[in-house]
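Left out: one protein chain. Kept in place: all the others.
Let's turn to chain A:
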Amino acid sequence: MASLREIQSRINSTKKTSQITKAMHMVSASKLSKAELNAKSFNPYMEKIQEVIGAIAAGAPDATHPMLESRPVKKTAYLVITSDRGLVGAYNSHVLKAALGKIRERHTSKDEVVIISIGRNGVDFFNKLGYNVIQSVIGVSDHPTFAEIKDVTREAVGKFIDGEYDELYMYYNHFVSAISQEVTEKKVLPLTDLSSMNSTASYEFEPSAEAILEVLLPQYAESLMYGALLDGKASEHASSMTAMKAATDNAKELIDDLTLSFNRARQAAITQEITEIVGGVAALE
């Protein structure tokens, strides 16, 4: 049996760890509610864009734009949203596993794939496996503003238009609730499901439907990516919250066990001392 002092020091260190994880749990909880708010304030923007695109698709179905055209796929880009740090439970491994699984299923050669990664974990993961990471963003804040990732989204759309890749998929954790996040795959480019957006409004296009698509579609694709990032961030905070809660609970359980064995050891020591004293006294008589 471990000595009293050893058990005591384990209890103390576990207690300290649990204090930290408890604090992190509360920090994540407050970040989560802020992230949910952010996602909510982004919604009206997205809805409006979808409405107008739907109206164009319905009102001028023959309008064309490079971003709407499916072309033979030679190269595919994958945008993967992960976190920068760990301590977020299975958040990163889920999304990375899903993305890697799909990539391996669809492509035989690594040359057909390029990776755009938001978050340090994704960058490290794909670099290690020898994939071509063409863009990476590290250090996105907890509550990202659109300006923070504008350059990346613009470049991602630009490279598609320039023909550097022919498809763009994104992988992220969709926030369902505080205890459940789902890995989601979404095809961003080419934009194919425009006609499915229902819109009742009909508009005059000034100067033309094409000219509007020219402005609207890049803006739409970039918003899709930003929306995914906000969603991913909410999931990250939720996941971190759950992980820290579990860690705190486990620490508490461990402390209980340790305290029990500490008391046993203490009791054993006392009993032993008494036996020794009694034995000593008996020997003197």
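One rule holds in what follows: a contact is a pair of C-beta atoms (placed from the backbone, for glycine too) under 8 Å apart; a residue touches a chain by one contact, two chains touch by 3 or more; residues count from 1.
One rule holds in what follows: contacts and distances are computed from a predicted model.
Engineer: Choose one: "ATP synthase epsilon chain", "Sulfide:quinone oxidoreductase", "Hydrogenase maturation factor HypB" or "ABC transporter permease". The correct choice is the protein name in UniProt for the chain not shown.
Structural biologist: Record says "ATP synthase epsilon chain".
Engineer: Consider the whole complex, including the chain that is not shown, and state which of A:G139, A:P207 or A:G280 touches that chain.
Structural biologist: Of the listed residues, the one touching the omitted chain is A:P207.
Engineer: Which one, A:L87, A:V133 or A:L216, makes contact with the chain that was left out?
Structural biologist: A:L216
Engineer: Specify the residue from the set A:K16, A:K48, A:R71 or A:K187 that touches the hidden chain.
Structural biologist: A:K48
Engineer: So which bits of chain A touch the chain we can't see?
Structural biologist: Those residues of chain A that touch the unshown chain are 38, 41-42, 44-45, 48-49, 52, 55-56, 145-147, 150, 158, 201-207, 211-212, 214-216, 219, 222-223, 226.
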